[in-house]
Structure formats: C-alpha cells, structure tokens
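The block underneath contains the structure these notes are about, expressed in structure tokens.
Then we have subunit A:
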Amino acid sequence: MDNDSLKARILEIVPEAQQEENKQYLTILVPAAKLHDLALKMKSTTDLAFDYLICLSGVDYGKQLAVVYHINSILQKHTVVIKVKTDDRINPSFDTVSDIWRTAEFHEREAYDMFGIRFNNHPDLRRIFLEEDWKGYPLRKDYVDEVNIVEF
Partner candidate 1 sequence: MTFNIYDFTSFNRWIDEGLNSIMSPTWALITEMAIIGIVFLLFYAIVGLFLVYAERKVCAFMQNRVGPNRVGPYGIFQTIADFIKLLMKELVYIKDSDKLLFNIAPFIVIIASFMALSAVPFAKGLHAIDFDIGILYVIAVSSLGVVGILLAGWSSNNKYSLIGAMRSGAQIVSYELSVGLSLLTIIVLAGTMQFSEIVEMQRNGWFIFKGHIPAIIAFIVFLIASTAETNRGPFDLAEAESELTAGFHTEYSGIKFAFFFLAEYMNMFLVASIAATVFWGGWMPFHVSGWAGFNTIMDYIPPLVWYFGKTAFIIWLMMLFKWTFPRLRIDQLLTLEWKYLLPINLVNILFMAFLVLMHWHF
Partner candidate 2 sequence: MKEKDFRDNETLELFKRSGGNVLMTSIDAVIDWGRSNSVWPLTFATSCCGIEMMATGASRHDFARFGIEVYRASPRQADVIVVAGTIVNKMAPVLKRLYDQMSEPRYVIAMGACAVSGGPFYYNSYHVVRGVDQIIPVDVYIPGCPPRPEALLYGIMQLQRKIKLETITRPEESMIMGRK
Partner candidate 3 sequence: MTNNQFMFLVFSVVIVVFSLLTVTSRRILRAATFLLFVLVSTSGLYFLLRFNFLAAIQLTLYAGGIVVLIIFSILLTSHISEKLAVPPVTKRIYAAIAAIAGAVLCILTILQTQFVQKTLDPARVHIRTIGEGMLSTGKYGYALPFEVISVLLLAAMIGSIILAKKRKD
Partner candidate 4 sequence: MFEGVPVHWFLVLATTMFFIGIYGFLVRKNLITMLMSLELILNSVCINFVAFNKILFPEHLEGMFFTLFIIAVAAAEASVAIAIIINIYRRLVNIDVEKMNEMKY
C-alpha cells in the first residue's frame, strides 16, 4: 500500500491523527489515548497487517516526551512511523503495546529506563540497564549527574 492510502486508512481509525513531515516514511502523530486501539487494529486488519514492530524509541523533544514506533508489515511491505507525545514530564505514561508485539516489552523497558516513560499494563516494567535505585533518566535532555558524568 502506498503512503497516501495508508494515511487514509489510519485516519479512518483515528481521525485525530496528524501527519508529520518526513522524507522517508509516513509519519503520523496520534493522541496517546488512541494508541493501543490503533496498534491493535493495525496488526489485526488484513490489508494493514503491521505484524513487525521494528523499533520503539523514546525521544525527548525538550518540552515533550515522545515515543516513536517504526512498524512494518512483512506481507504488505509497507512501513509507517507512529508517534505519540506527552507534555507531562513528571509522570509521562502511554499504553503498552507489548501485548500486540512482544518485542515491545524490552523496548518499553528501555524507554522507561532512559526517559522515565511509564507504560500502562506492561507486564514487567522495571529498569532494564541501570540499577533499580538509579536516580533520574539519563537520556532526558535535562538530566544532570555531577557524580558520574565528566563533561568533555
């Protein structure tokens, strides 16, 4: 499916979605509340058939925290980028997609570890790399750590 019809199909499911500028893939920003629903439909609908979550990345855009999903369909050979953002930097949370794509389980733990983004209903949301008692979320732009970081 080409990007336009993809976009149309996704807008059908989530009318509030907006397209973002990106040269490579169709990038769509969806409201956090609709994410899980959309993901489920994207995977189960046969013409979309997004069965492979390539990558799930947390991004700190300064004001907002975002999670970016690169999703691919093996059968249909199309890829889409879904983005969700939140302004809440204290307690950011999204719905988990680890029940849809199992690979998300580790990626979400990583995003939690690095950005402090919580994923609701995640089976085992613990820090994955850092110790449990680590303070702060290192990949956030406002992370400061005088003890451990030697600035260049």
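Operating definition for what follows: contacts are C-beta pairs under 8 Å (C-beta built on N, C-alpha and C of every residue); 3 or more make two chains touch, one makes a residue touch a chain; residues count from 1.
On the choice of candidates, all candidates are chains of the complex that A comes from, given by their letters.
Source: prediction; values computed, not measured.
Participant: Would you mind flagging which of 1, 2, 3 or 4 touches subunit A in the complex?
Facilitator: So the candidate in touch with subunit A would be 2.
Participant: Report the residues of subunit A in contact with candidate 2 in the complex, numbered from low to high.
Facilitator: Interface residues on the subunit A side: 129-131, 138, 143, 145, 148-152.
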